[in-house]
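The structure that follows is given in the form of structure tokens.
Shown here: the complex without one of its protein chains, the others still in place.
Per-chain residue numbering starts at 1, and chain names A and B are given in the order in which the chains are listed.
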Amino acid sequence: MYAQMVETGLKQVQDVADMTPEERAFQARIDADVKVEPKDWMPEAYRRTLIRQIQQHAHSEIVGMLPEGNWITRAPSLQRKAILMAKVQDEAGHGLYLYCAAETLGVSRDQMIADLHAGRVKYSSIFNYPTLTWADIGTIGWLVDGAAIMNQIPLCRCSFGPYARAMIRVCKEESFHQRQGFDIMMTLCRGTREQKAMAQDALNRWWWPSLMMFGPPDAASVHSAQSARWKIKLLSNDELRQRFIDQTVPQAEYLGLQIPDDALAWNEERGHYDFGEIDWQEFHDVLKGHGPCNRDRMRTRVKAWEDGAWVREAALAYAQKQAAREQAAA
Amino acid sequence: MSAEWPLWEVFIRSQHGLAHKHVGSLHAPDAEMAVRNARDVYTRRNEGISIWVTRSSDIHASSPGDRAALFEPSNDKVYRHPTFFPMPDEVKHI
Partner (left out) sequence: MLFTYLLRLGDNGLVLAQRLGEWVGKAPVLEEDIASTNVGLDLLGQARLWLAYACELDARDAPTLRTEDRLAYFRNADEFRNLLLVEQPNGSYADTIARQYLFDQWHVLLLAELTASRDARIAAIAAKAVKEARYHVERSADWVIRLGDGTGESHARMQTAIDSLWMYTGEMFAIDATERALVEIGIAADAQALQVPWIEAIRTVFAEATLAVPGDDWMQGAHSRGGKQGLHTEHLSRLLAEMQILPRSCPDAIW
């Protein structure tokens, strides 16, 4: 999902015969599942691809704090409030681990933030949708975190050490997130008629965008081959999407909710669920900046960053003054 | 002109641990804030009691060939399942 619009820049997988000795050694290490570490030699395209992908993943966590943070002040019980605060705080932490992983490749956090704010890099399109009711919070935990988990577990095996280790740390915390969401959905679906309707409405709005999280169909992702070879992208979009649907449909049935897809049906032959056509126009529109919340999300992040500039500067100024004072005293 | 906070590496010795382990990095304006931030970021679940921080620029690394001893990937448990939310048995994949 964060790799959706990340191109290695290589039109086809490099042939062994065309590789330099360093490139050959590098590929051999990847094939042997030995991790690549920051100080190791790596092809420039590998470095650039990772910087972009890890950074987009980090930005997704940070921007993702906003739709959920939107309901912290209105959480309907103190326990739900505490849990939601903890969840969103986890996401901040995940963003932090990922920014630090990207920094090992020679890009600064400030540079990455500048790139995000200028629209030069992306974040997961799902966060450009609004959280309109409390049920959206449950749905995000259930579907969006569910999709994220599917994507992140394979990444624990990715070739770049710092990214893989960040993912291990993230995955430890992630299953709580999905359960938190599903628990909210269960409570709503067992509740009043209004609450159940709220849950159904949220599912209606979030189902298709969640499927789009996995990116364009494999047929439209011709440049993933090199990423796969370098073990940066480990499973195909369609494969992950199908797994997600197969896993989630029974969960929706358990909740007594209707998935908004008339074409959804179990296919005994394939052993999977058949599902309807995804509106790829919507996906591309949102990616281009025309989703319901793109501008709001960026405006909020840019404002927070700019409003905070004097705070960051003050802390640094104090540190420099302290260092000078200590030196003078020595 | 941007005022970028320097990067620090964080090492934590857990309650029953014998040595400090590298857990990651963070940005802070000075050492005191770095230790404080490390506590908030890396011990939110009371994962450790002793915290060391050092500026990333002060770390001297060995050559890649010595990699094995210093950069062992953390292979234990890919993820834990917290039991705070009991999930019904009938619901799979969660």
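Everything below uses one rule, namely that a contact is a pair of C-beta atoms (placed from the backbone, for glycine too) under 8 Å apart; a residue touches a chain by one contact, two chains touch by 3 or more.
Just so it is clear, the model here is predicted, and its values are computed rather than measured.
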Considering the complete complex, identify which of A:82, A:118, A:265 or A:323 is in touch with the unshown chain.
A:82
If the hidden chain were put back, which of A:27, A:111 or A:195 would touch it?
A:195
Touching residue (missing chain; options A:36, A:50 or A:65):
A:65
Hidden partner sits against subunit B at residues 5, 26-29, 32-33, 36-37, 40-41, 44
Logged for subunit A, residues touching the omitted partner chain are 62, 65-66, 69, 72-82, 85-86, 88-89, 92-93, 95-96, 99, 134, 187, 191-192, 194-195, 300, 303-305, 307-315, 317-318, 321
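The definition used in the following text is that only the chains that are shown with their structure count from here on.
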How big is the gap, in whole Å, between where the Cα atoms of subunit A centre and where those of subunit B centre?
20
Quick check: in the complex, which residue numbers of subunit A touch subunit B?
35, 37, 39-41, 89-90, 93, 96-97, 100, 103, 108-110, 146, 153, 156, 161, 164-166, 168-169, 171-172, 174-176, 178-180, 182-183, 186, 247-248, 250-251, 254, 309, 312-313, 315-319, 322-323
Residues of subunit B touching subunit A in the complex:
2-5, 7, 24-27, 29-30, 33, 41, 44, 61, 63-64, 67, 71, 73-74, 77-82, 84-85, 87-88, 90-94
